[in-house]
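For this depiction, one protein chain was excluded, whereas all remaining protein chains were kept in their positions.
Take a look at chain A:
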């Protein structure tokens, strides 16, 4: 009888050179950390590799001062642990509910990783890109290269529409030329799907894999890896360069998990680059006092300033809606856009509210639609909006980052609601004026009482515009 619960505590064994390890097992585990149950090899084979020093075990669930901690995802929330009468170890087996979709990390299911560093090969001049960088992008690009060269940390704070992906190209090229493994991680699958073809296109000779739920590349290790932060959970000391995109898209509660995942997946000596359009308050403060090394791109690639939000009080819209009415100024704003045939987004705080008001708005114009994150028709509606068939799209969420509609305005109804954080509001405002042809537009926050977050969002945008002007990054009008 094997004591599976004890495996996690077994010490690392010295490497036995005379042992010939299974190359399929080693390549399966290269750069990874997997649950014992995820390995498609008989236990005896796995354990032999342990005894000869080729792999190590680690408990997947540990106890710290009466609290359970999931070693794989970093979960410490007592509500997200449960136990079950386990047929494998014969005991009440504690498992993590938070990362269960990646297989059950339980007390008798240890994590397994390889002690062997997977070999990698350098690429010379791998970048095939003819584009040029704006002066602000160039500065950021240099900072990225510098961070990669000295395995340092960097925050790239680039406004919405600054062109931050291009800023990474030279840094990635440099890393690849040194035989470094690069990972670009983002929270949402959409972003990975959008970035993968772009990077494959500019690095045609490099092995690129895209990891997301359901992807065919899952489990692979490449020179350039794009991954959802979720899929990164399976990686262990695999990357020399870790770039985390859209840090702002994480709800703040996910921060701890993100940090944990990133720290596990990158090598102890590696560079760490965060990209964001709206760093949280702590990060902004750290940047301001010089505690966090950062580079800002305060201007858009088209060198026009960011549209600044306008606040407009709209009364107690919730109470008004009980009588099935919307605030008069909101209705006016909508009518004006319908008359002028200018497309617009209307952001609302809840799905329930969205579903209630869309039928009413459809009486203004039958093609008005509502869309939310879990809407099964989301892709189709976004496509129709892009093609101009929908005059007004009511939504609860920031749509795909790639959704850049040339000439639109946005309004938020209920901008005082807690869901509209500083970062969310900056992102919402960032949808407007993205194209060089239509660099301006209306950003309107309809509210029932100004909040700190609204004020901070506006201030952040104004500060970026000021910095851009001072650094001479804006077109002179």
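Criterion: contacts are C-beta pairs under 8 Å (C-beta built on N, C-alpha and C of every residue); 3 or more make two chains touch, one makes a residue touch a chain; residues count from 1.
FYI, contacts and distances are computed from a predicted model.
Undergrad: Just to verify: the chain that's not displayed, which of "Competence protein ComFC", "Spermidine/putrescine transport system permease protein PotC", "PadR family transcriptional regulator" or "Heterodisulfide reductase subunit C" does UniProt list as its protein name?
TA: "Competence protein ComFC"
Undergrad: Of the residues A:56, A:71 or A:93, I need the one that contacts the missing chain.
TA: Within the whole complex, the residue contacting the unshown chain is A:93.
Undergrad: Using the document's definition of touch, tell me which of A:106, A:343 or A:421 contacts the absent chain.
TA: A:106
Undergrad: Which residue among A:84, A:313 or A:364 touches the omitted chain?
TA: A:84
Undergrad: Of the residues in chain A, which ones touch the absent chain?
TA: 37, 79-80, 82-88, 93, 95, 97, 100-101, 103-104, 106
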